[in-house]
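Data first, discussion second: the structure below is written as structure tokens.
Left out: one protein chain. Kept in place: all the others.
Letters A and B name the chains as they come in the text, with residue numbers starting at 1 for each one.
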Amino acid sequence: MELLIVITTFGAAAIRMAIPLALAGLGESISEKSGLLNIGVEAIMLCGAFFSFITLFFTGSFFLGILAGILGGVSMSMIHALLSIRYKANQTIVGLALNFFALGLTSFLFLMGFGQTTTLPSTPVMSNLPIPLLSKLPLLGGILFSQNLFVYLLLIFMVLTHIWFYKTDFGISLHAVGEHPIAADTAGIRVHSVRYFAALCNGALGGLGGAYLTIVKLGFFQENLTEGKGYIALVTVILGKRRPFGVLGAALIIGGAEALQIRLQTMGTGIPSQLFSMFPYLMTIMALLLTIGSADAPSALGIPYDRDER
Amino acid sequence: MKRGMDGLKSLLLVVGGTVALAFLLILMVGGDIPTALGSFLRGIFGSTYAMGEVLVRATPLLLASLGVGIGFKTGFTNLGAEGQLYMGSITITTVAMLFPSLPPLVMIPLVMVLGFFAGGLWALIPGFLKARFSISEIIMTIMLNYVAINLVGILVRTILRDPAYPYPMSPMLTESVHFSQMLLPTRIHGGLPVALVMVIAVYMLLFRSRLGYEMRAVGLNARACRCSGIKVDRAMVLSAMIGGGLAGLAGVGEIAGLHHRLIEGISPGYGYMAIIIALLGKNHPVGILIASLGIAALQVGSMAMQRSAGIPTSIASTIMGAMVLLLVVRDARSRITIVEEGV
Partner (left out) sequence: MPILRMENICKSFFGSYANENVCMEVLDGEIHALLGENGAGKTTLMNILYGMYHKDSGTITLDGQPIAFNNPKEAIAHRIGMVHQHFTLVPTLTVQQNITLGLKDSGYPFSHERARCAKIGELSESYGLQTNGRSLVKDLSVGEMQRVEILKLLYRNARLLILDEPTAVLTPQESEHLFAMLTKLKLEGCSIIVITHHIQEVLDHCDRVTILRDGRSIATVETRAVDTKDLSRLMIGRELVPVARDRATRSTTAEVLELDDFTFKRNSGKSSTVNLKIAESEIVGIAGVDGNGQKEFLESLMGLKKIERGTLLFCKEDLSHADTTARRSAGIGYISDDRHGDSLVLDMGIDENLMLRPARSNEKKTWGLMDRNSITTEARRIVSSYAIKTHSVSEPMRLLSGGNQQKLVLAREFLGKPRLVIAFQPTRGLDIGATEFIHTQLLRMRDEGCAILLVSTNLEEILLLSDRIAVMHEGRFMDILANEHVDITRIGLLMAGIEAEEDAL
């Protein structure tokens, strides 16, 4: 009985840790599948976190907060898309610059809104929405069905994206755009439009991931809240090979490691948390090494498409 | 000639746009521009100490961005300067703790060389993987950053820990590893002349040596180099190593000159700022020198603005990001114009 409780709480904690990573990772997967490499996921998540927080604080509406978070993320991803598609800029540089920009802007606006305070302004946190009946199930009930809205949204999006990628024509078009934009163009697919749309999804999902941090998890905002989670989201994309459920799996593993680390900390072992923090990065390095010889990434990833270049 | 004038005009537009953004942010937060500007400038030029601070900040930035710049010149996108810096710091701490009784004349060169190699090794891994297996260095270098940062965290809590303090950090390192303070009352330390020497060294490397020539040629047209018999892989790997080594030196300098012990967070993102500086300085040692001073001034000035005028320091990060974005657009537009003119 004790064990069951431990597993349930651990599983639920792992999922909670994984949510922002999975959402942002899902978004970035969509973007990369279309050929846009956006390392500015930090910027997306940070804006999502900030704008959802500030909207919630001043309006008291969770719905508006979520919406604001999505818009915040989208603004960052669309700037990246514009520079990458229209101006054919180096996508890595743009992503990096956006990270700096968003970090500065969100801290700045936060301080502007609230001033330097010792007590952080806080908001109420979204409570869990246990699904009737299903939440009574042993194990799964506690882990999966007594969670908050975002978990359910995540699962829905995962399934939708999976269907989108592998079962619809639009998914095939997306794949073609990222692999062989010339073939897509000759087949009549509007390469640029598809990429802009992919960037839109990236911003929306990443913004949602950031919103989760403030609206559900913490209830407050502070400078550099995301602290590298955006880069870990990139890790889930690589480990998950850009497949929706792969990304979810990677996020769960990383989330699980983080949950484990917290558990061990509260138990008082002397193991430094940094050992666990290193874990996702080492895993990614391993994953990258294993890709030697195999062509994994979409062939046109990071390369701007220009019809005149033949 | 026209292109040169256009280039200057668009550059002024970028600078102007950035300054306008800064003013906008200042106004948004309720400050007034003259006060803010005044405290900014005083924070940089107001006293010997202030000017010294700019140089102190510029030291690690200069070293790291020289390293990043060398990589860029060869076509190697080094986003890992942060981690390479920390590897340098780890190395100097370890050496100083292992051999505390070495005389300064031996210690200082030793830690510099080893720190250089540590940073170089950290960059060698992605550099080799790129040259040999075409694995993208973009993600790899970022990952290694985090590994290095976490490594520091582990080490200051275990092997390198100072038992006397509850806060995780290494003990104060032996005197012999301290860079002397060069110009009291400023905090300028021996790292600065090292950095300046490196500016010259990097210039000599890139523009006066055969290896540097090969690095530049590879960065401009690797295919032509391959056809001509120039060893592209060698140039790439060496470029990565030297670049990483310079970032490692930055890490050594911060410990030897400022902190004298290893703690977490000695770098507030210098490695990432180095990337922006390299871009601003167009990967040229002199440009990088100027850009480092500029960004260092931005950092120091914005801190002064916060103290005296209440403007949050995060304005600096915002400005840096915006400036790069504007520059990127400017560069893209000039490229598009060249294509249309059929040159």
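Everything below uses one rule, namely that contacts are C-beta pairs under 8 Å (C-beta built on N, C-alpha and C of every residue); 3 or more make two chains touch, one makes a residue touch a chain.
Computed from a predicted structure; not experimentally measured.
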Touching residue (missing chain; options B:Cys225, B:Leu238 or B:Met320): B:Cys225
Residue among A:Ile189, A:Leu282 or A:Ile303 touching the omitted chain: A:Ile189
Contact partner of the left-out chain, one of A:Arg86, A:His180, A:Arg243 or A:Arg263: A:His180
Residue among A:Leu149, A:Ile172 or A:Ile303 touching the omitted chain: A:Ile172
Where the unshown chain meets chain A, residue by residue: 167-173, 175-176, 179-180, 182-189
Where the unshown chain meets chain B, residue by residue: 204, 208-211, 213-214, 216-217, 220-221, 223-231, 342-343
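In this section, only the chains that are shown with their structure count from here on.
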Chain B-facing residues of chain A, complex: 37, 39, 79, 83, 87-90, 92-94, 96-108, 111-112, 223, 228, 231, 234-235, 238, 272-275, 277-278, 281-282, 284-285, 288-289, 291-293, 297
Parts of chain B lying in touch with chain A, wherever the complex brings them together: 25, 28-30, 77, 79, 129, 133, 135-136, 138-140, 142-144, 146-147, 150-154, 157-158, 272, 275-276, 279, 312, 314-322, 324-325, 328-329, 331-333, 335-336
